[in-house]
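Sharing a structure here in structure tokens format.
One protein chain is absent from this view; the other protein chains keep their places.
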Amino acid sequence: MNAPLGGGKTYAGAADGIAHGGGPAVAIWDDVIPREEQELYTRGGWGGTVGFGRRPALLIVDMYTAFVDPAYPFSSPSAPATVRAIQPLLAAARESECPLFFSKARRRTIQAERGRWKVRATQHPIMTNPEAYEIVPQLRPQEHESVVVKSAPSAFAGTDLLSYLIYHNVDTVIIAGTVTSGCVRDTVLDAFSYNFRVIVPHECVCDRGMTSHKVALFDIHMKYGDVVPVADVLEYLKTVRRGERQDAAGVAP
Amino acid sequence: MNAPLGGGKTYAGAADGIAHGGGPAVAIWDDVIPREEQELYTRGGWGGTVGFGRRPALLIVDMYTAFVDPAYPFSSPSAPATVRAIQPLLAAARESECPLFFSKARRRTIQAERGRWKVRATQHPIMTNPEAYEIVPQLRPQEHESVVVKSAPSAFAGTDLLSYLIYHNVDTVIIAGTVTSGCVRDTVLDAFSYNFRVIVPHECVCDRGMTSHKVALFDIHMKYGDVVPVADVLEYLKTVRRGERQDAAGVAP
Amino acid sequence: MNAPLGGGKTYAGAADGIAHGGGPAVAIWDDVIPREEQELYTRGGWGGTVGFGRRPALLIVDMYTAFVDPAYPFSSPSAPATVRAIQPLLAAARESECPLFFSKARRRTIQAERGRWKVRATQHPIMTNPEAYEIVPQLRPQEHESVVVKSAPSAFAGTDLLSYLIYHNVDTVIIAGTVTSGCVRDTVLDAFSYNFRVIVPHECVCDRGMTSHKVALFDIHMKYGDVVPVADVLEYLKTVRRGERQDAAGVAP
Partner (left out) sequence: MNAPLGGGKTYAGAADGIAHGGGPAVAIWDDVIPREEQELYTRGGWGGTVGFGRRPALLIVDMYTAFVDPAYPFSSPSAPATVRAIQPLLAAARESECPLFFSKARRRTIQAERGRWKVRATQHPIMTNPEAYEIVPQLRPQEHESVVVKSAPSAFAGTDLLSYLIYHNVDTVIIAGTVTSGCVRDTVLDAFSYNFRVIVPHECVCDRGMTSHKVALFDIHMKYGDVVPVADVLEYLKTVRRGERQDAAGVAP
């Protein structure tokens, strides 16, 4: 029995006062991380719940054409499904009036701006298409929603994202987008290191390889944030009005 | 011939002018990342070589008692072997007179200082032992070697490490220590994001679970830095005198 | 009537709903910044009010012996008066249960840790006294109050201060301490750049030279934060319970 490691009922627990839908007690990473490795974490007291806070923000990482459209070298097989999973999340966040942020990259031709990325695909001719670095239409930012343009994996590195979150007095960052083991994961790490509560709805992130995807989610859920079904996030956002949770008594310390 | 995914001969390639010992063309992660997932990276042009630079530093992450001694809840099964692998690396770095840095944590009792770590083991009574947060004797820092005390995963977060590297005009950071998928990986990500060349000698890092360990090395080697045998690093350090590489003509752009 | 340059009545204005005591419409910097230079700022629309927010923190910068005791080379003539001005502020902050933070330095013997400071006084023999780097007894931190140890001017640089503020969901940073034109000013700049509301009670900061002191306060008040009488801050803190303002309707956008 493996319930403590990501079974639906225990993802975010009672600690945060959100009712969670039931679900099979099988975690996303069960077929990749052997049972005995998972038990090392259980014994060390890892896992558990951070819980939803009082003032959330939604951050959508790198859902631009080059990472979504199968014709592009950076796309992941499940990116189109991830777009569909993010759409209701985006709508719910807008409804709750919590701040929304998007990250993307831009074409860079100066060597120091490209940095030390070990990839040649940015040099592919298709990357000069005008839409290559445009966020996909289904998730298009509205005029009052900020887009940060980044060159490192984390959406915080070399951008003003942190100051936007502080401006809005955010305590919880819901992170969606791509790729799970890369830019999403490093954004999670930075948000966690700054002491935000981090929530990752697992249907709303994707990666090129399933192994890296699942291991990233496992690492995140064991140590840094809550990997939850998007349904739990939608439930939570119903309690949020004008960007602030109305039943804040339920916030875990 | 170009075994693209981490075979010994191609880890750091000819691009950096260091002679590499031969070795089997089997990468550490071959038994965890399926071939077809590896091929997605090959097709995207990932991998390759960053190469050794001109002014290296050695950074040893979190090799303190609680992460090394099997009696402690944070230790990894292979931590003692990792200590033995780091010892000659540390000696070679001292011989080359490149700057050396160590990170560790300290006991924290204030909630905001503990942050949002999803772990209860820091509260275990054994963590009050005086040596819990002491770097192990085999790797003890000398008086002129800086130790940064951190609370987030990355050795850069909330510490002066970055300013020390800049003071010494470092361009290459050799990262050893523990755990691969946690503090080592996030330190790699930060060093990469700041545009340092990142080198990870794979025998010199360890983790509690082998899956997270291998996937972290795969992710790093595909995207952010060079995962190499420690023998290659020792070879490189022989070319470094007073902290600077003497045959700098070999440095890749 | 709107005395635009720092008169007592207009420091923090009606915008934040705090009643301000009256006072002469003469700003601290009037004898240093010529009227015509002040008018350049008025014409550019500089100055005005940031206003107090909803969740404040108090930060006391570098009030350790070497900066307070006249026997030490870093002390300012008015440091003892500044200690007395901070005492009721500290008491009021504790009463309000808002988070409190302190910064200080420590003795550093490694060159890269000392950095590029253009000062030789840190090498003075008196700086080896055990109390040199201890916060003065009148302002001694309590056990649950964090002290960050820094080496650069800003209390944010190379410390975890930012993550502590985020943990407590702070939106307003009240900054006291020394020296106004150095560590206080750079801490103000960082807090402002992160989008916190910055409040500087002018009786609670000091500097070795009055010119740098007054010009720093002018620059801060024109561009980055509110320089106010400490009485205004004490009035504000009366509205704060368990770290949160109770009449938050008064918060300016």
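For reference, chains read A, B and C in written order, and residue numbers begin at 1 within each chain.
Please note the rule applied: a residue touches a chain if its C-beta (ideal position, glycine included) is under 8 Å from a C-beta of that chain, and two chains touch if they have at least 3 such contacts.
Values in this document were obtained by computation on a predicted structure and should not be read as measured data.
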(message) Given that one chain is not shown, which residue among A:Arg107, A:His124 or A:His168 touches it?
(response) A:His168
(request) Using the definition of touch stated at the top, determine which of C:Lys104, C:Arg197 or C:Arg245 touches the missing chain. (result) C:Arg197
(message) Under the stated touch rule, tell me which residues of chain B contact the chain that is not displayed.
(response) 53-55, 162-164, 166-167, 169, 171, 193-196
(request) May I ask you to list the residues on chain A that touch the chain which is not drawn? (result) 99, 109-113, 115-116, 143-146, 151-152, 157-160, 162-164, 167-168
(request) Provide the residue numbers of chain C that touch the chain removed from this figure. (result) 32-34, 37-38, 40-41, 43-50, 73-74, 111-112, 115-121, 123-124, 152-154, 157-158, 181-182, 186, 189, 192-193, 195-198, 208-212, 215, 218-219, 221-225, 253
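Please note the rule applied: only the chains that are shown with their structure count from here on.
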(request) State the superposition rotation angle between the two copies chain A and chain C, fitting on C-alpha atoms only and giving a multiple of 5 degrees from 0 to 180. (result) 180
(message) Based only on mean CA positions, could you tell me how far chain A sits from chain B in angstrom?
(response) 26
(request) Provide the C-alpha centroid distance between chain B and chain C, rounded to the nearest whole angstrom. (result) 39
(message) Going by the contact rule already set, what residues in chain A reach two or more other chains?
(response) 193, 195-196
